[in-house]
Structures are given as C-alpha cells and as structure tokens.
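Note sheet for the following structure.
All protein chains but one are shown at their positions in the complex.
After this line comes chain A, so read on.
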C-alpha cells in the first residue's frame, strides 16, 4: 500500500523556473501570430493591396497586439538562443567550444540578419 499524491494543477506556480518555462512556451503563440502577420503582409504586397493592409494594421487592436507580440517574440528568441548550447556541443580538435561563444554566435547572427533586413528595406 502506497500513497500517490493527486495531480497538482498549479505545478507551474510552484517554482520560478517552471513559470519562466511556461511563459516561454506560451509566447510560441505570438511567434505563430507574427508568422501569420508576415504572410498577410506578403499577400497584400503581392495583390497590390498594401494601403488597405496598412489601414488594418494601424487599427488600435492590431497595434496593441503587435506591441505585445514584439515583446513576447523577443522574450522567446532570447530564451531560445540562450538554451542553444544545450543542443549544440561543438568540439574543435578535442576542445569543446564554451557555451558563451555559442550563445554569442547566435546573437551576433541574429543582429547581422536584422541589420541586413533593415539595410535592404531602407
């Protein structure tokens, strides 16, 4: 005879690390929204309907949603890139590349791609 505790439905509130994890997972919804928004933008561009798209994008609720989405996607990207060394073990002639260099490489690539996109669009 043994005792099995009931399922704890508020488990994610018990530890800070659990809460950060759940927040990171929930921000995936905003990543999906950002992808949909980008597809809608490209579709409007292809159809020559950009003015109508900007009118819609300028409505208060879309603006508010995108401000929240920007914060959520940034949080998701930062936490995701910080976790990358766990899945990427790189050895160069026996020397293991330290985590900070992998994280730094990821952030540098992110900044470089962002700068390239800004340069193209400007």
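Definition applied: contacts are C-beta pairs under 8 Å (C-beta built on N, C-alpha and C of every residue); 3 or more make two chains touch, one makes a residue touch a chain; residues count from 1.
Just so we're on the same page, contacts and distances are computed from a predicted model.
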Among "Cd(2+)-exporting ATPase", "Cytochrome bc1 complex cytochrome b subunit", "Fumarate reductase iron-sulfur subunit" or "Sugar ABC transporter substrate-binding protein", UniProt-listed name of the chain not shown: "Fumarate reductase iron-sulfur subunit"
Sites on chain A contacted by the missing partner chain, in the whole complex: 1-5, 7-8, 11-12, 14-15, 17-18, 21, 25, 83, 86-89, 94
